[in-house]
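Can you read through this structure? Questions will come right after.
One protein chain omitted, others in place.
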Amino acid sequence: MVKAGIIGVNGYTGGELVRLLAGHPRVEIVAASSRSQAGRRLAEIFPSLRGVAAGDLPVVPPEDPAFSGCELLFLCTPHGVAARLAPEFLRRGGKVIDLGADFRFRSAELYEQWYKVTHAAPSLLAEAVYGLPELHREEIKKARLVGNPGCYPTATLLGMAPLLKAGLVKEGPVIIDAKSGVSGAGRTPRDDLHYAEMYGDFRAYGLTGHRHTPEIEEEAGRVAGREVRVIFTPHLLPVSRGLFATIYLPAARSLSNAELFEIYQDFYTGEPFVLPLPEPFLPQTKGVLFTNRCQVAARFDPRTGQIIVLSALDNMVKGAAGQAVQNMNLLYGFDETLGLETPGIWP
Amino acid sequence: MVKAGIIGVNGYTGGELVRLLAGHPRVEIVAASSRSQAGRRLAEIFPSLRGVAAGDLPVVPPEDPAFSGCELLFLCTPHGVAARLAPEFLRRGGKVIDLGADFRFRSAELYEQWYKVTHAAPSLLAEAVYGLPELHREEIKKARLVGNPGCYPTATLLGMAPLLKAGLVKEGPVIIDAKSGVSGAGRTPRDDLHYAEMYGDFRAYGLTGHRHTPEIEEEAGRVAGREVRVIFTPHLLPVSRGLFATIYLPAARSLSNAELFEIYQDFYTGEPFVLPLPEPFLPQTKGVLFTNRCQVAARFDPRTGQIIVLSALDNMVKGAAGQAVQNMNLLYGFDETLGLETPGIWP
Amino acid sequence: MVKAGIIGVNGYTGGELVRLLAGHPRVEIVAASSRSQAGRRLAEIFPSLRGVAAGDLPVVPPEDPAFSGCELLFLCTPHGVAARLAPEFLRRGGKVIDLGADFRFRSAELYEQWYKVTHAAPSLLAEAVYGLPELHREEIKKARLVGNPGCYPTATLLGMAPLLKAGLVKEGPVIIDAKSGVSGAGRTPRDDLHYAEMYGDFRAYGLTGHRHTPEIEEEAGRVAGREVRVIFTPHLLPVSRGLFATIYLPAARSLSNAELFEIYQDFYTGEPFVLPLPEPFLPQTKGVLFTNRCQVAARFDPRTGQIIVLSALDNMVKGAAGQAVQNMNLLYGFDETLGLETPGIWP
Partner (left out) sequence: MVKAGIIGVNGYTGGELVRLLAGHPRVEIVAASSRSQAGRRLAEIFPSLRGVAAGDLPVVPPEDPAFSGCELLFLCTPHGVAARLAPEFLRRGGKVIDLGADFRFRSAELYEQWYKVTHAAPSLLAEAVYGLPELHREEIKKARLVGNPGCYPTATLLGMAPLLKAGLVKEGPVIIDAKSGVSGAGRTPRDDLHYAEMYGDFRAYGLTGHRHTPEIEEEAGRVAGREVRVIFTPHLLPVSRGLFATIYLPAARSLSNAELFEIYQDFYTGEPFVLPLPEPFLPQTKGVLFTNRCQVAARFDPRTGQIIVLSALDNMVKGAAGQAVQNMNLLYGFDETLGLETPGIWP
């Protein structure tokens, strides 16, 4: 059993990790921290954990000695914090999966430019691996520090990678119009996310400046072997979970939809968590809720020469905690789907 | 034109008053206050007021001199505040409609027992009128101080009054199982009303101790001419608006549903805002959203000798601001439906 | 591995069974039927099964020979059908769990009176066991035919049983005010359940005549050792899942809330799926979504002498398919929680 600790368990990502690890046969949560909730049991902060063994776990402060018994640390902390906590834990021989942004970039400059903080451990960026297994599986297996991708980048990169890799995207901006459930905005109450305010609403936010933009560009460029410029526009859906990206890419040549499907099929052969859908099926968020799966489909528009890619996932699972568990499975040589095989829900 | 002021315009009740008064041909809002939002325009705190003349109104502090030009004051303040503000305004010759609890009771003791504060103007309770026009129309017409009823009491009293009046309810507790949209809980962000938390949930709250209990009992007793004991259990619906009460009353005798309908029809003859529904129709919250109407229906259960009453209204309109406008119409001798005639919405 | 078949897999209950059985280590679905969907794969009718082995299962007609290889049959059929299918399968030595109403009653008369059809296999009613494990565990273990309870009766009976058993409920009608997500109304499109129609609505239905009434009364009477009369009023919540019952019972004597909690704790000691909540916690549907758990709490109202019981469960799991799996575990001597231990979801 891998002895794992979670720092920042009180947020939605932390709770989702508990949900997934509770059903994982090779891991044991030995410590879970939250400064504000210390002293309570997990079931008191997540009513869905009542009646489950994990619900009895005590929440401790982050400096609790229980963490010294961990070999793996999940960091569910605001950006800036992970970069301060990771070095010491790595020094003691542990492994770290950071669910925040601190280890997602190769360059401290890019991170600092978009996040407006000084990176506390820039020397670790060289060894940190970007935790998108479909693109970096082999590196993750050998890593000790994983920067778990953001929810938007995961949906977007899985949607674009087959086309970028095949050289089917010509120069010109790629447009990413993304929509996410509000759990992505975190658990802290906010005026604009008060239930009655958000009820029945749909809106955009973070126009032309969302921090997931450079993360997408850096990885997309790596796949394409050239610079890729994206415009990324996120929107809020009036649901708790689910993320959908509609991506518009200028095609390098004419393609049939059948040909597009084949390209995706080939690229994702053997991938347990990425599901290219054949015509006439299209992704829908509800089809992947509470699972680690991502549905993708592509269509060519002969009238404009653009390829439209649709990508749907659960922002809390493949977009956060589920992907972290997938990375953990790789780090420890477990079957990659362990603890993540459950069907989705309907209706 | 009646010159009206609104104290506490930033909450949902205040905003709903603005929405209704903006379409009223005989009133002008001359001052609207909020301590926290002073200095902004109304459209900045209610996006739905953009492009409407009322949206340009400046929000002022409650002590702004603009209020001295008002002849009518709507108080949308937490309990305890209205009792401090009303006396001075009445002294200056104005009229007051309080949308809070301070002037809903005949007895300061009862108020103080449930609200745990000392009443600042107990001497005014004798002249304050309980603003449920269907029960107190003539008194309201002559009043200068109206205690506008709570949303739950309005739905419940309109549902029970015909039966209580006709002596059709026998001794024994009356059970009120009520469900409300979350706008009733106010605009201040709260952990448990954060969008992602409340999404998809349904729950009860305030068991055996909700403050609307004595308000319901006092008025029900007045209608029945005897003490009426109720158990009142409120629940939260995962919608922004809409209130539904299911009321169980022990019947004094057997009744057919047709007979029940006739009793309601008779009782509410000529009432513009209470709609008894004949079989097979049943009330539904969506049928009254954004209107000042209340739908009611009653059924007799021969197996248990109970009458089941269903009552549906919009907690922000007939349960708050719409009723306040109806009261204003009575206070000033306007047609009672002025500004309140609009159809509901569908879908 | 138990070889199981599902008749009527295309409805929500059938799909939920697939979801749960897919994660169960001791069962294999060898046949799944739907007359209207025969020829498709399960993932085509449940998008949430894409990427899961169970999603590849072909849907067959109910008379497909694959069913002859089953030792256990789950019947997810409209009432009347199960009574025709069960006898032959039992004769061949199989076991049957019927998720419909045909085997929930001891008396064919009561069934026929409420369901308006002639029972096709009345002689089986004597041996059929009512599948509420918390009340009939030992009989279920020895049964070959289980009548799986309805969603409303499950929530209600689990909520009332401790009080009825302890003789704490005095004579007089018990009032059950219940609220359910719309998945309980089935998968067939209906005018009033069209998305735009139901959106934002709350309403009652089936007043004074819902078919779960006699099922609740029969079982409640058995627990109490005397006749129990209930009024049962169901309502529709604008969510897909979740069921909440608010129950009002006349108390035989005064009780403290702490005493009530103790009574529930004692009654449900060792029960893995019923969670009595201590003060100040109250059940909420979201706390049990997608789980087989039922949260209950009780409060005494000294003002009226009534006990208020709250009970929350997921109508598709503990109210249907999860309970069926729990019954299967008992029928085959498996650990009762096998396949049902997963935490709930949040948010």
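Which chain is which? They are A, B and C, in the order written, and residues in each are numbered from 1.
Note that in this section a residue touches a chain if its C-beta (ideal position, glycine included) is under 8 Å from a C-beta of that chain, and two chains touch if they have at least 3 such contacts.
The shown structure was predicted, so the numbers you read here are calculated from the model rather than taken from an experiment.
Shown as candidates are A:51, A:133, A:159 or A:283; the residue that touches the absent chain is A:283. Mapped onto chain B, the interface with the missing chain covers residues 12, 15-16, 18-19, 22-23, 46-52, 54-55, 183, 187, 200, 240-241, 272-273, 275, 277, 284, 286-291, 293, 295, 341-347.
Annotation for chain C: contacts to the undisplayed chain at residues 12, 181-183, 185, 187-191, 193-200, 238-240. The omitted chain makes contact with chain A at the following residues, 173, 175, 177, 179, 196-197, 199-205, 207-208, 229-231, 233, 235, 237-242, 244, 246, 248, 282-286, 289, 299-306, 308, 310, 312, 347.
Operating definition for what follows: only the chains that are shown with their structure count from here on.
Using mean Cα coordinates as chain centres, the one most removed from chain B is A.
The pairing of chain B with chain C is characterised as same-residue: of all residue numbers used at this interface, over half are used by both copies.
The angle needed to superpose chain A on chain B by their Cα atoms is 180 degrees, rounded to the nearest 5. Once CA atoms are averaged chain by chain and compared with the all-protein CA average, the nearest chain turns out to be C.
Chain A and chain B have centres, each the mean of its CA atoms, that are 46 Å apart.
Averaged C-alpha coordinates put the centre of chain B at 39 Å from the centre of chain C.
Looking at chain B, one finds that residues 196-197, 199-200, 238-240 touch two or more other chains.
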